[in-house]
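Each chain you see keeps its place in the complex, though not every chain is here.
First chain written, first letter: the chains are A, B and C, and each begins at residue 1.
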Amino acid sequence: MSEESTRENVADLLVILRHGPHGSSWLREGLDAALVAAAFGRQVSLLFMGEAVTALVRGQQAGALGQKGTAATLEMLAMYDIDTLLVEAEALARFGLAEQDLMLPVNRLDAESLPRLPAEHRLVLTF
Amino acid sequence: MRYAILLLGAPYSRQASHSALRFARALVARGHGLEGVFFYHDGVHNAARLAAPPQDEPHLVDGWKALNREQGVPLQVCIAAALRRGLLDEREAARHGKQGHSVEPPFELTGLGQLVDLGLRCDRLVTFGP
Amino acid sequence: MLLHILNRSPATSLVYRQALTAIGPEDRLLLIEDGVQGAMPQLVRHFEGLEGRLFALREDLASRGLEGHCDPAVQVVDVDGFVLLTEEADRTVSWY
C-alpha cells in the first residue's frame, strides 16, 4: 500500500501494538482484540510501534517453558481480512530491521503520516 | 454523550483504577451516560470479589459495585483475560471443575466482542492503562 | 481534534515519545497520574511544540505536592475539566 492509499484508508478500529512477543501479554491481548473485531465484520488496521516491530521478526520460537508466542497468530491475520499492517518506519530503523528480516509484508509509515492515522479510525485502542 | 471506559490496570498495583472510577463519577455528575466499563488485561482484577484492602484505603471493588447499583452501569470483564488470571464466576468454575469462585455479579464475564461493540456504539471510549 | 492522555513520566519512560509521534497539529495532550511530572519546569521541555495544547490534571498534581512545581506553559484542569476535554475532542487515545 502506498502512502497515498494509507491516507485515504478509513476504518472502524485502529489497534496500536507497542510491545514485543513473550515479554508480556500486551501483544497477544492487543491482537486478540483486533481478531475479534475483524471476526465481527469490522475493518481493522494494525499499527506496530516501538518494540512491537520485533513481533514481526522471522524465526520466532516457543518460550523455554513452551509458551506459544504470537507468530502463529500474526500468520492468521490475512485469514481474518486484516491486511492493513502499518509499521512505524522509525522503529524499524531504531532496531536495525530491514524488510527481509520480517515474516510478513508491511507498510512503512513515516513520522509525518503517522498522526493522521488515529483521526482516520472511529475507535483507537493502544496496547 | 454516551461514554465507555476501558480499564487495563489492576487495583492496588497501579493508579489506573482510581483514575477510571474518579472519571466515571465525574462524567455521570456532568449528565453523561456511562454505557459500560470494560475490564481487560490486568484490569480484570477489579472484579476480585475477595479483595480485602486495608480499611483506610478506598475499596475499589465496592466502588465499581456502587456505580452499577446507583447508575446501572454494566461491568463487563473479558472472560479470556479473567480465566487465565484466576477470576472465575460460578458458571466458569463449574465448567473448569473448580470449587469456589472469585467473580460475582454485578461483574459479568463476557467476550472481547463486547468491548468492540461498546467502543463503536458510544461517542467516546476512554482507556485507563496501567 | 483528538485528546491524547499520557500517564507516564518523561523522566523514566519513553512512552511520551510515542505519544508525540502520534499527536496531530491540532491535537491536545493531557498529563495524568505519574505523567504530571512532565509539567514540572525541568521536564516540560519534552513537550515543546504543544504550547496551548498541553494540560495536566490538578488532582494528580495536588496529591503529589506538585501544584507549586507546575510550569506556566501547562494548563491545569480538574477532573471536570478532564471530562470537558473528552467532550471537545473527537476521540481519545491513551498512552501508558
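List of remarks:
In the analysis below, a contact is a pair of C-beta atoms (placed from the backbone, for glycine too) under 8 Å apart; a residue touches a chain by one contact, two chains touch by 3 or more.
These figures come from a predicted structure and were not determined experimentally.
Protein chain copy numbers for the full complex, given in the shown labels, come to A x2, B x2, C x2.
In the analysis below, only the chains that are shown with their structure count from here on.
If you average the Cα atoms of subunit A and of subunit B, the two centres end up 27 Å apart. Each chain gets a centre from the mean of its Cα atoms; for subunit B and subunit C, those two points are 25 Å apart. Shared contact sites, meaning residues of subunit C that touch two or more other chains, fall at 91-96. In subunit A, the residues touching two or more other chains are 122-123, 126. On subunit C, the positions that touch subunit A within their shared complex are 2, 14, 18, 21-25, 27, 90-96. Taken together, the subunit B residues at the contact with subunit A in this complex read 6, 40-41, 80-81, 111-113, 115-117, 119-120, 125, 127, 129. Across the interface of their complex, subunit B is touched by residues 5, 7, 32-34, 59, 79-80, 82-83, 86-87, 91-96 of subunit C.
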